[in-house]
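Here you go, one structure.
All protein chains but one are shown in place.
Per-chain residue numbering starts at 1, and chain names A and B are given in the order in which the chains are listed.
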Amino acid sequence: MSDVAIDMRGISKQFGPVKALDNVDLQVRKGSIHGLVGANGAGKSTIIKVLAGIYKHDSGNVCVGDKTLDVIAPASIEKDGVHFIHQDRLLVPTATVAEAVFLNNEPRRGFLLDIKRMRKEASDLIKKHFNLDIDANALIRDLSAAQQKIVQITRALACNARVLVLDEPTAALVAAEVSSLFRVLRALRDENIAIIFISHYMQEIMEICDDVTILRNGRNAGNVVASDSSIEEIVSLMVNRDTSEMYPRREARIDEPVLELKDASRTGHFEGVNLTLHKGEVLGLTGLLGSGDKQLLKCIFGLDQPDSGTIALNGGAVKFKAPGEAVDAGIAMIPEDRRAHGVAVDLSVSDNISIASTARHAIRGFVNKIFEAKLVDGLIEELGVKTPDRFLPVKNLSGGNQQKVVVAKWLSCDSSVYLLDDPTVAVDVGAKVEIYNLMNRLAGEGKAILFVSSDLEETVEMCDRILVIYRGKIVGEYKRGEINSDRLLAVASGGAPSGLREVS
Amino acid sequence: MSGVTGPAAANSSMNRRALAALFVRLGAFAAIGIILLYFAIYARGFTSSYNLQNVVEQSVILTMLAYGMTVVFIGTGTDVQQGGVDLSVAANAGLAGAVFVTLLNLGLPEPLAILAAIFSGMAMGLLNGIAVVLFRIIPLLATLAVMNIATGLELTITGNNVVGASSEFLTMLQFGRFLGISALAWVLIVFTIFVTILVHYSPFGVRLYAVGGFPEAARAAGLNVGFNIYFSYIFSGLCAGIAAVLIVSRLSASTLGTGLHLLPVLAAALLGTVFSRRFVPTIGGTLIASLFVGFLANGFQLLGISSYWVSGVQGALILLVVALTSFAKPAEGG
Partner (left out) sequence: MDNVKKSIISLEALSNYIVLFAFAAIVVIFSVTTDNFLSLENLYNVVANKVVLLAIVSLGMTIVIAAGGIDLSVGVSVDISGLTFFSLLAAGYSAVLGVGAGLVAALLVGLFNAFLINKLKIDAFLATLGVLFIGSSVQRLATNGGTPITLTTEEYSPIFRAISDSQLFGLPSPVWILVGCSIAVYLLLHKMVFGRFVAVLGAKPGVALYSGVRVPRELSKVFVYCALLCGIAGILLSSQVKSYIPLSGDAFLLDAIGATFIGTALTKDRRPTVIGTLMGVFLLAIMRNGLLLIGWNFFWQQVGIGVLVFVVLALSFGLRRREE
C-alpha cells in the first residue's frame, strides 16, 4: 500500500492548436488536502476533467491508489473511489435530497428501493457531517446554492469516496458556511481521505491545504507545502508577469454623469441602490455570488424591472420593459454566459456583429449588405478579431476573439453605456489583456463602463471607482488605489467593517 | 453553526414557489373533483357501476399507451422539442395489432402470436432508441419517422382492411370477470402495479428520472444515459404491444386508425404531470389524467353535450396545465 492516492504523471492534452496541458504532474497523498491553483486557463479544470474521464489525455499516466487506469470513463471513475464536486452543481433539479444523495448507490430491500432507509440515512449523513437539518424529502431545485453543494458532498461520502475533488466549492457560500465546510474537510482528511481543493481564494488555500500544486499556462509551475509558504509566493508562481503589464493603465478622463440610479430596489435582490456612472469611467461593482450585482445589471438592461426607485439616462428617467428598449437607448450588455447570451456560435462573425444594428441600417426591411460588409470588416480590423473573413462561424474563434465579437456588436450600434458582466471568465490570460485594452479604449472614447467581476484583483486594477454590494446593499465605495483585493474580499463578504468611506 | 441558510432572498422565493406549486396541484385535484361531482349530480347514470366500469374499460388502452409515453418522458425529459417524446407509440400499437391478428389467422398458436405482437412493439421501440441514441436524431423527428414506417407496415399487412379475430383467450379478455371486475380492468390494475413498482419503488426508477431530469448530472454520477434512453423507448414499445392485444380483444379485430390515439395519449401523459409535487410525469398522475379524459367524454355524452367538444376541452386543458405549471416552476436558471 503506497501513501499516494492520486498519481498523475506527464499528462498532456491538446485542443486543436492549443496545448491545454503540457507534461503536467499531480501527486496527492492519502489523508491530505491538496490545493490546486492557477489563473483562469492555467489548466486546472482540464486536468480535473482528464481525471474525471471527460477529456481523454493524449499522453501520460494516471494512477488511483495502486491501480493504473488506462482508460478513464466517467461511468467507472466513481467505482475507483474518486468523486467530483463540480463547480456547476450537477444535481437533478426534480430529485429529492435523498435521491440525489444515493443516486446510483441506492439502498435496496430485495429488488426494491428502500425509500425509508434512504431518507433516514440521507438525513443522518447530513446531520453527522454538517450538523444540519435538511429535509431529505425536499426537492433539489428548492435548495439554496450552499445546500446543494452540501448534498453533492454528502453523496460522495455516501459512496465511500477515497478521493474527493472539489472545484471552487466555496464560490457560492457565505463565511459561516465556508468554515463549516472546512471543518468537514478536516474530519474527512483524518479519515485518510485525499482531497483535491481548487479555489481562487488564496486565504482559503492557505487555511485548509497541506500541499499546493501551482499550474501556469498548462504546465507545472511549482509544488509547495502550505505551512512553509506564503500567499505572495504562490501568487508569484501563478502569474508570470508584472501587475502593470497584465493590467494596462490608462489616463482616466471622467466626464459628466450618464447613468444614474436613485434608490433602486428589486425585492429579494437589491434595495436602495444609488449609483452614478460617468462618461469615460470604469466603475466596478463587486460582491459575492447572489449579492445582487448581476440582478442590478439585468434591471439596467431591461431584462428585469426595479420595483421602486428611478433609473436616469443622460438626465432623463427611463423604464425599460425589454432589452430592446435599453439597446435603442444606447446601453450595451456583455453577458457573463458568452455561449448562451453573447454569441450564437453556429452563426457567422458577421451575423453576430450585425444582429443588434442591422435593423437600423436596413432599407425597407432588407439587410443593407454593402453597408454591413463595410461596417463588419471595419470592426474586425479595428478590434483585431482573428478570423480569416467575416463569414467564419464564431465557434471556430478563441474565447477572447468571441468576446471581441460581442464588443464589436455594440460598437456597431454606437452604444454609450457598457454593462460588463464578468467578461474575462473562462478566457486565457492573453485574451484577458486584450479585453482590458478594449475596456480602456472604450473608456478613452468617452463610453461609460459598469464592470461586474468575480475576479477581485482585476476589479482593483481596472476600475476608477469600486462599489461593493453585500446582500443587496451598497456597503462601500473606493477610488482607485484606496483598496487592495484582500480588503475588497473582506468587505464584500460582509466580514470586515469597510473602514474607509462607508456609504450610508 | 446551527444551520445553512442561503441568502434570505433564496428562501422566500423558494417558499413562494412551493406555495404556488401546491396551489396548482390542489387546484387540479379540486377541479377534477368538482367536475366529477357535477357529472354525478346532473348526468343521469354517471355513477352507476355499469357506467363506471365501462369508462374504465374504455380508458384501458389509452392508459396503457400513455404509460409508454410517460416512461419515455421520465427517461428522456419533458422538453418535448429537444428532449424526448415517442410519437410512434400509437402507430406501433396499430402495427402490433395487425401482426397479432394476421399471425392468429394464419393458425399460429395464440401465445406465440401475442409474443410476436409484443416483440413487434419492442422492435419498433428499439428502432426509436437506435435513431435517438446512435444516430442522434432529435426524438421528435426520429419517432415521427418510425411512426410513418409503423403506419405503412400496418396498412401493408392488413391491406387497409379491418381483420377480424377471435379466440377463447380474446373472449375471456373481453367478457371475463373476476371478483366483479372485468378482465381488461384487471390487466390495467396488474400492469399499473408493475410499472409503479418499477418507476417509483426501484433503484432503476430513480436513475431513469435522473437521466431524464438532467442527463449531465446523471452522467457525472456514473449512469449510462444511452442505456436508459434505449430502455424508455423499448418499454414504450412493450406498452404498445400489450395495448395492441387489448385493442384486438375489445373489438374482436385489428382496426385501422389506432394511430389516432396519439394525441389523447400525449394529452394524458402531459396532463398527468400536474398531479405530481415535482411537476414530473408519474404513473399515478397519468392514470388519473387518462381516466379523467375518459370520464369527461362520458360525462359530456350523458349530459347530451356534443362529443365534438371533447378534443377542444382536452386541448384547452393541456394549455391550462402547461401554462399553470410553467408559472409555478422556478424560472430558467433561477
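Basically, a contact is a pair of C-beta atoms (placed from the backbone, for glycine too) under 8 Å apart; a residue touches a chain by one contact, two chains touch by 3 or more.
Note that the structure is a prediction, hence the values are computed from the model and not measured.
Enquirer: Looking at the full complex, which residue from B:162, B:303 or B:319 touches the chain that isn't shown here?
Expert: Answering carefully, the residue with contact to the hidden chain is B:319.
Enquirer: Out of A:204, A:328, A:377 or A:482, which touches the unshown chain?
Expert: Residue touching the chain left out of view: A:328.
Enquirer: Using the touch definition up top, pick the residue from A:231, A:359 or A:373 that touches the left-out chain.
Expert: Residue touching the absent chain, from the options given: A:359.
Enquirer: Spell out, residue by residue, where the missing chain touches chain A.
Expert: Residue positions of chain A that touch the missing chain: 55, 301, 303, 322-324, 326-328, 333, 335, 337, 339-347, 351-352, 354-356, 358-359, 362, 365-367, 393, 409.
Enquirer: Tell me where the left-out chain touches chain B, residue by residue.
Expert: Counting over the whole complex, chain B touches the hidden chain at residues 79-81, 131, 134-138, 140-142, 144-153, 155-156, 159-160, 263, 266-267, 270, 306, 308-316, 318-319, 322-323, 326-327.
Following the convention adopted for this analysis, only the chains that are shown with their structure count from here on.
Enquirer: How many angstrom lie between the centres of chain A and chain B, each centre taken as the mean Cα position?
Expert: Their C-alpha centroids are separated by 42 Å.
Enquirer: Quick one: in the complex, what on chain B touches chain A?
Expert: 1-14, 17-18, 197, 201-203, 205-207, 209-210, 213-214, 216-224, 277-280, 330
Enquirer: Mind pulling up the chain A residues that touch chain B in the complex?
Expert: Against chain B, the touching part of chain A is residues 52, 74-79, 84, 86, 90-95, 99, 102-104, 106, 108, 111-113, 115, 130-134, 139, 141-147, 150, 155, 174, 176-177, 179-180, 268-269, 290, 471-472.
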